[in-house]
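One protein chain omitted, others in place.
When the chains are written out, they are named A and B in that same order, and each has its own residue count from 1.
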Amino acid sequence: MNSRRTIYRRFKSRTILGLMAFTFLLALVPLVSLLWTLAANGAATVTPHFLTASWAPVGENGGIAHAIAGSLSLLALASVVAVPLGLANGIYLARRAPTRLAHLTRLLLDVTSGIPAIIVGVFIYTVVVRREGFSLGIGFSMVAGGLALAMIMLPIFARTSEEAIRAIPRAVEEAGLALGLPRRRVILRIILRAAVPSIFTGLFLSLARVAGEAAPLLFTAFGSNDWPASPLKPVSSLPQLLFDYARQPFDELVRQAWGAALVLVAIILLIRTATFVYLRWRYSKGASIA
Amino acid sequence: MVMTTLDLDETNLDTTSPPRRAAKLRSRPIGDRAFDLSIGACAVVPPVLILLFVIVLAYGAWPAIAEFRWHFLVSAAWEPNPDKEEYGALPFILGTLISSILALALAAPIGISVASFISEVVPPSLRGLLRFVIEILATIPSVVYGLWGVFVLAPWVMNHLAPVLSKSLGFLPFFSEPFDPRNMLCAILILTIMVLPMIVSVSLDAMRSVPISYREAALGLGATRWEMIRLAVWPSARSGFIGGCILALGRALGETMAVTMVIGNEHRISQSLFAASDTVASTIANQFAEAPSDLFTASLIELALLLFLITLGVNLIARLIVRRVAIGGAD
Partner (left out) sequence: MNRCIALVLAISCGWLLAGAARADVTLTGAGATFPKPLYDKWSAEYNRQHPEVRINYQGIGSGGGIKQITEKTVDFGATDGPMSDKQLEKAPGILHIPMTLGAVVPVYNLPQVDAAKPLIFSGEVLAELYLGKITRWNDPKLAKLNPGVPLPDRAVTIVHRSDGSGTTFIWTDFLSKCSDAWKSGPGRATTVNWPAGRGAKGNDGVAADVKQNQGSLGYVELIYAANNNIAYGDVINPAGKAVHASVESVSAAAATITKAPPDLRISLTNAAGDAAYPISSFTWILVYKDQSDAAKAKALAEFLWWCTHDGQALSAPLHYAPLPSEFLPLVEEKIKSISVDGKPAVE
């Protein structure tokens, strides 16, 4: 009696664990399908010419170099805004006493990271792009696109910086203070320097996150068929080019869309995998020392 | 707690928090004060930004709010013809809610099951790798999902899933004809895939914070592995599951590019999941840059304001729950 019940319980347990394994495999199906179609449809398109040539009208075999350059300059611009601000927030959150403002800032940073990217686009359009009303009136431009990406980047980067700075032992700070260094020197010269590897990891992760965003760029960076020339002009980007080309009836452009998708995913996965491997390596090194 | 000890002993070498009050008593270099001030000023940026969002969007939406008042929320009219303009957001609001909630209904059990598998079944050495693999799903850009959705998922739904569902469950209005090749079901499936890693990550964190001793106790009492998961792990991780699901809901509500590429962009309320539909975010993406009249633009900004407030609320709730879990887990 008892043993039969035990057998049943074991059987039930095995079945359910098996089902869990099945759901895991199920979750991998779209991933495998996606990566496979990307490779199958994109690989033939990605040639040196495709990566180095700029836009050309349909039928004239253009490339995506202008979009890659555009994406890079947008990310650079976004970093210029988000990195100092994010570091400042990180320092404030990690090194100050838990004030009410710190709680609020941390909570709102987390909440900000959930704001739909498209709304960031609408916001930046209203306050930066528009020429009339309560707006900076810059027009569609790299600056507008960079600001939109910066707003999405900021919460992610600020929170990872906070964790990075928090991980530096207090003793390091105190040692610096005890030497008579001013607090700002201790923070900027000693703590930040010690946290640099983790901060860079956080930077790369947040860049990987925003590099694929198209929604905030639709009404800000706008798109261009030319190399990025000036921060005040519209600029192309990989995700937006992909969005445009994906809905084309011209086979050539759809092929280019697959190629652009492959390049974009490859870049993002490369960053992600590199940081994953790096973190594991550091963790194992840290663990062995401890 | 920490602050009071500091007040008592100003010269202590407390190692948990910088001696703020104590520092104030010493003469502080002017550079330090400027530094603290600028850091503090930066900390004000996120709250101010959120406030600015609300003001700017509310101001932009004002013409529509004044014109339609609450009818905007319950009317299904979306009539951009300049001679008879009238806007109601109901189809988009419903589309957003239906797509997100159904995606969550699919993703939540799968996500928790996957997380349980990674956390409780596979050997510890594999956990990090499997988690990373699932999290790759979260790093694929939305437009790439859209591309895949258009060329792989939507045809599969149309040619394989739709006939099966309509044959077996066709008597239900949700699976009735006619079939649009871009439809609500495609959007739901894409969203399910996109929010899954979020649920898995948060659930994994929640289960990791369950003490090992709970598991050992359950196994020691003779529980099978499944009974251990159900009786010892899940109850303690429950609020983490809920927080993760609400976070995922927030993500699904605001997801734009992949959805707009597969949903069919049609502002009609339809019972069938095979009908083209639309969401708030997708409508903004499609029409904001080209809204021909002021009232149209204002209505779209009101949509943005609605979506902003909803996602703000959802994320606030989720973060508060997740934070409580994190704090509870640390104890």
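Everything that follows uses one rule, which is that a contact is a pair of C-beta atoms (placed from the backbone, for glycine too) under 8 Å apart; a residue touches a chain by one contact, two chains touch by 3 or more.
On a predicted model such as this, the values are computed, not experimentally measured, just so you know.
Engineer: Based on the whole complex, identify which of A:L51, A:V80 or A:A178 touches the chain you can't see.
Structural biologist: Answer from the full complex: A:V80 touches the omitted chain.
Engineer: For the chain left off this view, which of A:S224, A:S237 or A:Q256 is in contact with it?
Structural biologist: From the options A:S224, A:S237 or A:Q256, the contact with the absent chain belongs to A:S224.
Engineer: Based on the whole complex, identify which of B:V44, B:L106 or B:A289 touches the chain you can't see.
Structural biologist: Considering the complete complex, B:A289 is the one touching the chain left out.
Engineer: Applying the definition given at the start, please give the residues of subunit A touching the unseen chain.
Structural biologist: 56-58, 60, 77, 80, 84, 129-132, 139-140, 188-189, 192-193, 222-226, 229-234, 247-251, 254
Engineer: May I ask you to list the residues on subunit B that touch the chain which is not drawn?
Structural biologist: 77-84, 150-151, 155, 158, 177-182, 260, 264-266, 276, 278, 286-287, 289-292, 297
Note that in this section only the chains that are shown with their structure count from here on.
Engineer: Any idea how many Å lie between the Cα centroids of subunit A and subunit B?
Structural biologist: 16
Engineer: Show me the residue ranges of subunit A that touch subunit B in the complex, using the header's touch definition.
Structural biologist: Checking each residue of subunit A against subunit B gives 9-10, 12-13, 16-17, 19-21, 23-24, 26-28, 30-31, 33-34, 37-38, 41, 84-85, 88-89, 91-93, 95-97, 101-102, 104-105, 107-119, 121-123, 125-127, 134, 151, 154-155, 158, 170-171, 173-174, 182-184, 187, 208-209, 211-215, 218-219, 239, 242-243, 246-247, 257-258, 261, 264-265, 268-269, 272, 276, 280.
Engineer: Tell me, which parts of subunit B touch subunit A in their complex?
Structural biologist: Subunit B reaches subunit A through residues 2-3, 13, 15-18, 20, 23, 28-29, 31-32, 35-36, 38-40, 42-47, 49-50, 52-53, 56-57, 59-60, 109-110, 113-114, 116-118, 121, 128, 130, 132-137, 139-148, 150-153, 193, 196, 200, 224-227, 247, 250-251, 253-257, 261, 281, 284-285, 288-289, 300-301, 304, 307-308, 311-312, 314-316, 318-320, 323.
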